[in-house]
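Step one of this worksheet: look at the structure below.
A protein chain is absent from this complex, but the other protein chains hold their places.
Naming follows writing order (A, B and C), and every chain is counted from residue 1.
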Amino acid sequence: MATIALVDANTIIETAFARAQQLALKPLTVAVLDAGGHLVALQRQDGSSNLRAGIAIGKAGGALALGVSSRKIGEMAIERPTFINALVPIAPSGIVPSAGGVIVVDGDGRTIGAVGVTGDIADNDELCALAGIAAAGLAAQG
Amino acid sequence: MATIALVDANTIIETAFARAQQLALKPLTVAVLDAGGHLVALQRQDGSSNLRAGIAIGKAGGALALGVSSRKIGEMAIERPTFINALVPIAPSGIVPSAGGVIVVDGDGRTIGAVGVTGDIADNDELCALAGIAAAGLAAQG
Amino acid sequence: MATIALVDANTIIETAFARAQQLALKPLTVAVLDAGGHLVALQRQDGSSNLRAGIAIGKAGGALALGVSSRKIGEMAIERPTFINALVPIAPSGIVPSAGGVIVVDGDGRTIGAVGVTGDIADNDELCALAGIAAAGLAAQG
Partner (left out) sequence: MATIALVDANTIIETAFARAQQLALKPLTVAVLDAGGHLVALQRQDGSSNLRAGIAIGKAGGALALGVSSRKIGEMAIERPTFINALVPIAPSGIVPSAGGVIVVDGDGRTIGAVGVTGDIADNDELCALAGIAAAGLAAQG
């Protein structure tokens, strides 16, 4: 498997929204990117603000750019803020240093894409991303 | 009505894909933007090339930027190529001068968003956009 | 196979340079990108001018962006110059509409990357790209 299929991307998004509804979260935006960082699917729930698509893409695309989750990038940003800020303008979809961007791997541990969720607090965003990835029968990068 | 609801955006995309399947078109990418030009939903079918999301967004966003369909912008681009090319870098999502980007209006003729389709020849892309808009009970700008 | 391995990228570049030497071509620059459009390897021969890396990347990345060779994009650019110019600023690595950018596919016809060559006339650039791809046991998109 080389990349996330659209059918799996849609499952990820629907499941993330269902999990958000269970948890009574705020409106979410969920983006699914292929391994190259290109958008496969995105949905922005009614009431999400203007930049939410960009934030979701920047969480997922930033994770792919650096090879770690956006949660980890958020930790790096606390230790080395200038380093992370310096990478933002050279990353095609930016880098959003906050949990909710998760790399998706296949059975052999190879990167096949990433999911980015934004709208609620970052921990909840990430919960929804993980729920979606699991529902599609895929795995988050360990 | 101020903007396209996510449920309608999803109907637009699903219908566009169904129409494409009937016509045996190449893999499509469909983007739905709100009236402000911000992404509401996007799906890229398996086998679509890397820039297809950007092209779909650029058809829809360009239509909203100039207030006419991307088909009309394509005609303007033949008459005044330098004018259109000069606008591209100042439009947040670019302007793609080729049919397939259609403005969506409410019952009073007010703009509520736009649809962009890319992947097959431009006339077919537009057919799928129009089919999607109709299926959602909305209207294309006349 | 999901992407071009570095060892194959190096074979492509070395073979392209060897072919250029046989044909007594001008100094070349050769870029090899993965399927996502990210650089795997690049070499610029002594005497190549400042923008050659960007041109090689733009030929290969443009091919991946649109799903066709940069030769085909060059033909599209003659028919619809404004359309192609409008895509340039929304493509992460630009789009260079001139032969020498060739998509590389695996045995199942799936895109695994692209090669971009620049420095001599475009037909010769493409010859060198094709020679490199063949030497690596890979295939150019038909």
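Just so we're on the same page, a residue touches a chain if its C-beta (ideal position, glycine included) is under 8 Å from a C-beta of that chain, and two chains touch if they have at least 3 such contacts.
None of the values given here were measured: they were computed from a predicted structure.
**Student:** Which chains here would be touched by the one that got left out?
**Tutor:** It touches the following shown chains in the full complex: A, C.
**Student:** Give the residue, chosen from C:A53, C:A77, C:V96 or C:A136, that touches the chain omitted from the document.
**Tutor:** Of the listed residues, the one touching the omitted chain is C:A53.
**Student:** Determine which one of C:R44, C:K59 or C:R80 touches the chain that has been left out.
**Tutor:** C:R44
**Student:** Determine and list the chain A residues touching the chain excluded from the picture.
**Tutor:** For chain A, the residues touching the absent chain are 36-37, 64-67, 80-83, 85-87, 89-91, 111.
**Student:** Given the full complex, what residues of chain C touch the hidden partner chain?
**Tutor:** 5-6, 9-10, 36, 38-46, 50-53
The rule is short, and it goes like this: only the chains that are shown with their structure count from here on.
**Student:** Just give me the whole-number Å value for how far the CA centre of chain A lies from that of chain B.
**Tutor:** Between these chains, centre-to-centre, one finds 25 Å.
**Student:** Two or more other chains touching the same residue: where does that happen in chain B?
**Tutor:** 50-51
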